[in-house]
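Here is the structure we will look at.
Shown here: the complex without one of its protein chains, the others still in place.
So, subunit A:
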Amino acid sequence: MSSVIQEVASTRRAASERRKGDGRMAALFLAPWFAGLFLITAGPMAASLYLSFTDYDLLTAPAWVGFDNYVRMFEDPRLLTSLQVTFTYVFVSVPLQLAAALALALVLDKGMRGLALYRSVYYLPSLLGGSVAIAILWRQIFGADGLVNQVLALVGIEGTGWVSHPDHALNTLIILNVWTFGAPMVIFLAGLRQIPRMYYEAASIDGAGPIRQFWSITVPMLTPIVFFNLVLQLINAFQNFTQAFVVSGGNGGPADSTLLYTLYLYRKGFADLDMGYASAMAWFLLLIIGGMTLVNFLASKYWVHYDD
């Protein structure tokens, strides 16, 4: 009896030794990630939180000013402009982008030949959309003598310089963001595959047409995926920077019409030597995105269906 107990105990010890060894290995493999988290993300975040309470011009040491930077934000008309621009950008481009992604996912889900190729082709813009090269290309396409106007001229419409007109420049950025629908499209495609075929079979036996099937089966079954994409793309869109930076020539012009929040933050910090204020802006953006995501999660109760 006692030998049995001893045996059990020693097996346990061995298991616990092994677990400890596993733990060390796990720690070793996780170390690079943790190093990245602390040095590249958490550390600078902590530093920027501190800087947001200081007057810091980059050239001299930061001086503590308490909540001054946050108070100043309420009196800054350009901050208001940048918020207007950003909200317009996010709330117009994200729904359009998701609609485009879903539409294409539905088409591709029909199981055509060469699906893998099409999927890759439509995914490409997602990889390229944030790049400087595409943004430069965008400037050319939407220029006064660019491709868009050449096409419009063929049908007798005289276009304007889309990227250089304050009323249209933001629209070109919105189109650029919509164009990068590949990532949510791939997720939608996976989601569509998850819907059991039998629902459709049952519905068609009951006489439901494709449109009725779409609204009564596809849409409700897909809501968790829509929700996931919505949360992700909203967060992404709030943080977009490169496209606006390059298309506007770096200053959010013409006339602040493309002054995305991130672009204004960058200019405040690095061009106007107001890094304390820029840090405060960064934390305010975190609050906005956090708040937006919270609202999203709260609202999800009313429209997202989980199939239990």
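Quick notes on this structure:
Criterion: contacts are C-beta pairs under 8 Å (C-beta built on N, C-alpha and C of every residue); 3 or more make two chains touch, one makes a residue touch a chain; residues count from 1.
As a working rule, contacts and distances are computed from a predicted model.
As stated in its UniProt record, the chain not included in the shown complex is "Extracellular solute-binding protein", which appears among "Rhodocoxin reductase ThcD", "Sarcosine oxidase subunit gamma", "Extracellular solute-binding protein" or "Transmembrane protein".
Only one of the listed residues, A:Pro166, A:Pro196, A:Pro210 or A:Gly290, touches the absent chain: A:Pro166. Of the listed residues A:Gly43, A:Pro196 or A:Pro210, the one in contact with the hidden chain in the full complex is A:Gly43.
Listed here are the subunit A residues that touch the chain not shown: 16, 23, 38-39, 42-44, 46-47, 50-51, 57-62, 143-144, 160-161, 164-166, 249-251, 253-256, 267, 270-273, 275.
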